[in-house]
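Note that one protein chain of the assembly has been removed; the remaining protein chains are unaltered in position.
A and B are the chain letters, set down in written order, and residue numbers restart from 1 in every chain.
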Amino acid sequence: MIGRIVTALRSKLSTDVKTRHDHKSRRVLPVLPAITLLAMLGPVIAGLYGTILPAFGHLPAAGLTGPTLSPFYDLFDWAGLPRAVMLSVGVGVGATALALTIVALLTAGWSGTPAFRFLERLLSPLLSVPHAAAAFGLAFLITPSGWLSRAVSPAITGWDRPPDLLIVQDTWGLTMMAGLVIKEVPFLLLITLAALGQADTGRSAAVAKALGYGRLTGWLKTVFPRVYAQIRLPVYVVLAYSMSVVDVAVILGPNTPPSLSVYIVRLMSDPDLAMRLQGAAAALLQLALVIGALMAWRIGEAIVTVLGHRWIMSGTRGKIDPIVGGLALTAGIVCAFLVLAGIVVLGVWSFAGYWSFPDFLPDQLSGRNWMRFGPGTVEALGETALIAAVVTLAALALTVGCLEAEYRYGLRLSSRGIWLLYLPLLVPQTAFLPGLQTLMLNIGADVGRLPVMLAHLVFVLPYVFLSLADPFRAWDVRMGVIANALGARPDRVLWKVRLPMLLRPVLTAAAVGFSVSVGQYLATLLIGGGRVATLTTEAVALASGGDRRAIGVYGLMQTGAALILFALALIVPAIVWRNRKGLRYG
Amino acid sequence: MKHLAILAALIAPVAAIADPNPADWDAVKAEAKGQTVYWNAWGGSTTTNDFLAWVGSRVSEDYGVILEHVKLTNTADAVTRVLAEKQAGENDDGAIDMIWINGVNFAAMKEADLLFGPYAEQLPNWSVVDVAEKTVQSDFTVPTDGFESPWAMAQVVFVHDTADMPERVGSMQALLEWAQANPGRFSYPQPPDFLGTTFLKQVLVDILPDASVLSAPATDENYAEVSAPLWAYLDALTPNLWREGKAYPATGTAMFPLIADDELDLSISFSPGAASTAIANFELPDTVRTFVLDKGTIGNASFVTVPYNSGSKAGAMIVANFLMSPEAQARAQDPAILGYGTVLDMTAITADERAVFDGLDLGIATLSPADRGTVQAEPHPSWATRLADDWADRYGVAQ
Partner (left out) sequence: MDRGLTLRDVTILKNGAPLLSLSRHIGPGEVLSVMGPSGVGKSTLLAFITGTLAQDFSATGTIILDGMDVTDAPAYQRRVGILFQDDLLFPHLSVGANLAFGLRAGGSKVDRQTRIDEALAEVGLDGFADRDPATLSGGQKARVALMRMLLSDPCGLLLDEPFSRLDTALRAQVRELVFARAKARALPVLMVTHDAEDAAAAGGDIVTLSPLH
């Protein structure tokens, strides 16, 4: 498949290049789109290949040859399978639907208001908080002995010891779902805002209002269908991610049995090699579940469209708008609060001395935990930053190269091609990473930093591309015509005009890429063979030990590492362009 | 594939010849200098992590060996890795140079010929190890045969918060009765966690009238009958567990915060000194104490082992030997550091070295060796595997 895409691109190239005259960069630039696709899809396809063979009992390295269906029989024999599957599907679909509903109603009811702008400002930085850190924070807040319970005990509840309630790791995965929702709401909100900018939404909403529609109902009936068409793929990404997430499931999810993804990782690390076959079979099942859920979601879209059409035809003006809008705003604020308070409670634990229930604050605060774990975090921070920096730079270089090739040679992805960008995000990680690990071992590629970087690139590239593509394409090409006419070669136009003008979006894309790399858990764990210790793998490893002070230190460092580039993306253009009014709001 | 096999056969003897000889200690020291040793060890305990970092600084000072702690969540990961490397033909410089190991994982690696050795009994410090009194030459009844070297003694102790549970219990039956009277106040780590599986074995060892059957491998014939009392016990215990047994702590150390929060009154630990260490680190209230059962509790040794394909075997042996030194052993036994039991024979070391051990303040929650009662033998590893699997089917999936 990848071969066909590359060949297609090449043949397109040869015709294009002949008619163009950029001799200098002809060699490198036009092949960048092919390299980019290869970097993004190659590992996914190779990993799936490495999963399919053992799933059918074929693992020659272990003296096992297939094909046989016994790995699937073994898998279906596991008594926990129905519930693990239900968890995967239920949590994934539930978290996606809930997050989408909150975002849609929030935008419908409040976009353009001061409250909305406030929430937007609050939620944007939360996007970069790593999932694991947010999950830890949530756990520290809502367990029976968590911060929220301490805040009201014993004064209101009368509890002088925590009640025996199953909240974190609950059997139905509701807490895990909550942990995903609080992270996906900021993501979907920002995606929605970007889509709003592209659709002519302000006027539609105004017209609806003039026709007597409530703000929320009017927006849902006139604007939402257009916006949803734009955010459909990101919603699918959220669905696929939520169904197959590992780190959040380890921290917040149930264990009797665990979700399918956690079970896959467990099977893949069992000393008994036969378990790997079963793990591969489970990985294929996971892939099938995600594909099935995506198809079901698609059908759901059609049903909602029909119902929505009926609702629009009914002409109802939205009597309960204020109530629904109020609920949505509350939900949005709760999401922001849970992430923020979670980070604060991580901070408190990181400085905590002895801290018993139901005290709201520790007996004493001390720097002792930081003295103990600080040196370890600094080492992990170095590894994390090195990997993230290299991967982000590579992703930026490839993305800018692709977009520039698109500009110069018209090598643009078709609307179908956009799917290719999303593919690495739609294929569940647990389906292809274990296979990739096996393959890499088979070809003798050593574990370590470089393979981890390549694996990170698979996830970083799409995000960097998606966040940079729109601003890059929105750049006024007449600037390029002018610069060319002034005698500037295309490379000079790129470096001296286009990129400086796009400094802010380039840095924002870098920040997105960096935080995606910082948050990678499974790719680092499996491909790094345990030798590559980043803040995220260290933090999740600590989860099993339950040392909340260490988790506090690591979680905080992890969050800081992910946030720092976003801060720079705001500060650097403000300083560099402090005397350039035309770029201040760009 | 065939060619690869021939190639491997050609290379294998060469690799074997290149292996360092533990009996020639000077050569080992010379070869070890500058080597990097990737020690794969469970990374969930921050006190252990700190101790390993200290070991790293000491072997770097004395021998020029660089020690890297690869933090595992599950020791089986390391076993898998070596196995995968062997399948991939990586026979000379695998990712792992040393593993903190025992029980099932050791048995699996030994069985699959994944280990370097024998080396343990040629190490210089082996001469001060207490081979007579401590179970350092068998690991869960499997003979070590010099393929792993001991570095700490562990024994099951029960950890209770005397503020809520003033009196110890003397038997597993008494523990069940206490749990029924105080529902939601006890839990154990979820098997197949090492300590969780140990809890299952501890129940069985304590309630069986004659536990000697456990020292032989479990068979299809005797397993169901022997284990039946355990399941009856757990069926009675589970509804009275913390969260009614719908969730379990992931590991032993994860139970300490639960005691500190007053969610639990009682838990278990495999390290007699861990509670005192946790009190020093603010992780447990100072009202916590430990106890053992009237009939004693299960004990075993922690070992390190060297994979056959390590590229730094000499460096790994330096670390293994250092771990058995009086200096490292005394530090490990200090509850302010780690609180692990020593593997050394107190009569074999010098008076000065002994004085360091005698001078240790074991901490308020640590039982003296004399108060720890009989150390019961670990059952054969086949029991642990079966019990953990069976547990997962009974309690680890939808109830």
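We take it that a contact is a pair of C-beta atoms (placed from the backbone, for glycine too) under 8 Å apart; a residue touches a chain by one contact, two chains touch by 3 or more.
Please read these numbers as outputs of a predicted model, since none were measured by experiment.
Here is the thing to keep in mind: the chain we left out touches A in the whole complex. For the options A:66, A:225, A:500 or A:560, the residue in contact with the chain missing from this view is A:500.
Of A:63, A:114, A:158 or A:582, it is A:582 that touches the chain left out of the display. Where chain A meets the chain that is not shown, the touching residues are 21-23, 410, 476-490, 496-497, 500-501, 503, 577, 579-583, 586.
One rule holds for everything that comes next: only the chains that are shown with their structure count from here on.
The distance from the centre of chain A to the centre of chain B, with each centre set as the mean of the Cα atoms, comes to 38 Å. In the complex of the two chains, the chain A residues touching chain B come out as 59-62, 78-80, 82-83, 144-145, 161-162, 164-166, 168-171, 254-257, 268-273, 352-357, 372-373, 376, 438, 441-442, 444, 446-447, 529-531, 533, 538, 540-550. Those residues of chain B whose C-beta lies close enough to touch chain A in the complex are 1, 38, 40, 43-46, 49-50, 53, 68, 70-74, 76-81, 83-85, 87-90, 95, 104-105, 108-109, 164, 183-184, 190, 242-251, 253-258, 260-263, 281-283, 285, 392-393, 395-399.
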